[in-house]
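Input: a single structure, listed below in structure tokens.
Of the protein chains in this complex, all but one are displayed in their positions.
Here is chain A:
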Amino acid sequence: MDEVIVEYIRRTVLKIPRDEIMAVLQKWGFLSEAQLQTINFRQTKESISHSVAQLCEESSANIKQAALLDIIYNHIYPNKRAWSVYRMNKTGEETDFFDFRDFKKKFRRQIQSALINVTINFREYEDNAIWIRIAWGTPYTKPNQYKTSYVVYHSQTPYVFISASTLRSNLPLLCQAMVVASNYHDIREMELRSHCLNSLKDIVFKRYSQNFQTNYPLQERNVLTENVDLRINDENSSEKERIHRLNQECFGDGPQPKLDFAQYKLETMFKSDPKWDVLEKKEPFRCLVKFSSPHLLESLKSLAPAGLADAPLSPLLTCIPQKARNYFKIREKKSLHPGNFVALFQLQDSSETQHMPILST
């Protein structure tokens, strides 16, 4: 058991960039300062990891310490994992006092009643975030420390951020345990996924700069007229001003939350010239459109000013942060006037249905 733990610690240290290893180990706090001084941080990472493993073996690290190091690593570098957002519901307005020990006990008991071979570790952070690390095994094998799921739960909110590993079959058990331990009634997936955990939190807790409709426009709107040589005349300055204003209305002023992609599943009828009978099937035309980008919302915001799209952008794209989702299913709604060239699309939303008018040619 010891060699497995030591090897696991060594591999975790290998993942950390060399300049940060000292800081992470100090945060971990398992090795004393004296021990840390004996490590030569100027050698290769491979050698550093071996030195650390050696020290841990001498100090008899146990599985709890190893798990703690893993939690600290994932807390500092959460963007290496893919996170999904879940929302829990409860009927009634009881505001229970959140007892961390009670929560831990119930969570552990719930999971272990179904599967005994798991390693569960908890850590509470200052912003009321509880990080839970679960290493999964099977009914017949010990937990595999390399197959972990992470749960981040802010106790004052109904939102849970889950980064499942490849073992997605354990996801229902995990959700069940969350619901029971936190005294809610049910949990549902929110169709919002990204690699950037902080951006997901920003979207869900509404911490990004949103745009509020004001009746009084800002006085200082001189963004486009500063430092301009009078000999250079922009013929389209009014157009640029309009695009800038529309962009401000759609996206707001501040930095956008970081999302990786937006996926639209279309189940709409193909609209064509009536004389092309071939395509006039009665079945909807299925199609999947996926927009991916290192920073999706910023690139959408810069589409219109770069001249690559018309402003205003389609509400399907701009509603992503407000609706807090990046998976959409678009079905067709029968319009009241068949001769009208405006088609109404219905966004599939489990809690409410919205009608968004979109022009189709």
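Keep in mind that, in the parts below, contacts are C-beta pairs under 8 Å (C-beta built on N, C-alpha and C of every residue); 3 or more make two chains touch, one makes a residue touch a chain; residues count from 1.
By our rule, contacts and distances are computed from a predicted model.
One chain of this complex is left out of the view, and of "Auxin-responsive protein", "Centromere protein M", "Proteasome subunit alpha type" or "Tubulin epsilon chain", the protein name its UniProt record gives is "Centromere protein M". The set of chain A residues touching the chain not shown comprises 229, 231-236, 238-239, 305-308.
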